[in-house]
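If you scroll down you'll find the structure; I have some questions about it.
Omission of a single protein chain aside, the complex is shown with its protein chains in their original locations.
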Amino acid sequence: MAAGEAPGTRVRVTSLFFAVYRDILGTSELEIELPEGSNVKALIEAVRKHAAVDELPRHVVVAVNQDYASPETILVDGDEVAFIPPVAGG
Amino acid sequence: MAAGEAPGTRVRVTSLFFAVYRDILGTSELEIELPEGSNVKALIEAVRKHAAVDELPRHVVVAVNQDYASPETILVDGDEVAFIPPVAGG
Amino acid sequence: MFVTITREPIDTSGLAGRVRSDADGAVILFTGVVRNHHEGRQVVALRYEAYEAMASEKLRAICASVASAYEVTDLAVAHRIGDLTIGDVSVAIAVSAPHRDAAYKASREVIERLKREVPIWKLERYADGEEAWVKGAIPEPG
Partner (left out) sequence: MFVTITREPIDTSGLAGRVRSDADGAVILFTGVVRNHHEGRQVVALRYEAYEAMASEKLRAICASVASAYEVTDLAVAHRIGDLTIGDVSVAIAVSAPHRDAAYKASREVIERLKREVPIWKLERYADGEEAWVKGAIPEPG
């Protein structure tokens, strides 16, 4: 969806949930629509409302299109937003 | 040879030479007799005289019976004294 | 440079063989192994999960960054995911360098950054039948 469209335009992003976040959300993936210009913070709030019980931590780390991103990052249509629980590789 | 024998008793020690010291001495092993009560320092001096040209360094590290030993260590009959050039393992 | 996130057992010798060149004096192979205990509990098995595409990309970025910070010749990293049992190699890091100091430092930095930055998670299964996601590190963008 191009920028500059009429007010009311929405963006659709794919949210991915791994490990304990998948357990909390009960799913590994959600398609969520947000008003155009929404940032990561708005997406996280939308996801919190989706959960039966909000057990997500106060600060949630996300990656947008596989790069760690700040809560202020503006989302665009088609973004892949991964909710990254504390990591424990190795 | 037991301690406390008559003056003039001598001890016989085996000197081993490795790597560059073997090249300098032209041999890997010498049997050397010293007056009883001689220390490592005396053995090193005896070995220096044995070499055609004394190319041994000022400070020579030795091991007596496979333990690093100081120049003051008293030698006893049958000791094995290894002349240890700077080491380069690994 | 070689990076893989794999469901197959890791060929550690093969990984070490990948990195050595004739100019190298040191090769260090770090292997993380599934151990039978964690914080006092008896562990019987693990499951590793990854955000695979990002994990591979992050590992490549870490290797590139470490290679530019130290005098190393090459790095190779393999991380296994899926179900593992005690003694299985979960991660292997091979580093080659002309001199050992750089090899040790680079090896250590790769594993430390892997544990802080790479989106991989670990589910522990205990002797009593319970299981839990290991409390990990808040990821730091590298």
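Letters A, B and C mark the chains in the order given here, with residues in each chain numbered from 1 onward.
As a convention for this text, a contact is a pair of C-beta atoms (placed from the backbone, for glycine too) under 8 Å apart; a residue touches a chain by one contact, two chains touch by 3 or more.
Not measured: the values here are computed from a predicted model.
Chemist: Counting the whole assembly, list the visible chains that the omitted chain makes contact with.
Modeler: Per the touch rule above, the missing chain touches B, C.
Chemist: Of C:60, C:100 or C:125, which sits in contact with the chain we cannot see?
Modeler: C:100
Chemist: Touching the absent chain: which residues on subunit B qualify?
Modeler: 16, 18-20, 23, 59, 61, 63, 66-68, 82, 84-90
Chemist: For review purposes, identify every residue of subunit C that touches the missing chain, sorted by number.
Modeler: Counting only subunit C, the missing chain is touched by 12-13, 16, 20, 22-37, 86-87, 98, 100, 104, 107-108, 111.
Methods note: only the chains that are shown with their structure count from here on.
Chemist: Per the centroid of Cα atoms for each chain, what is the distance between subunit B and subunit C, given in Å?
Modeler: Each chain's C-alpha centroid was found; their separation is 51 Å.
Chemist: Just give me the whole-number Å value for how far the CA centre of subunit A lies from that of subunit C.
Modeler: 28
Chemist: Suppose each chain is reduced to the average of its Cα coordinates; what separation in Å results between subunit A and subunit B?
Modeler: Here subunit A and subunit B have centroids separated by 77 Å.
Chemist: For subunit A, what residues touch not just one other chain but two or more?
Modeler: Where subunit A is concerned, no single residue meets two or more other chains.
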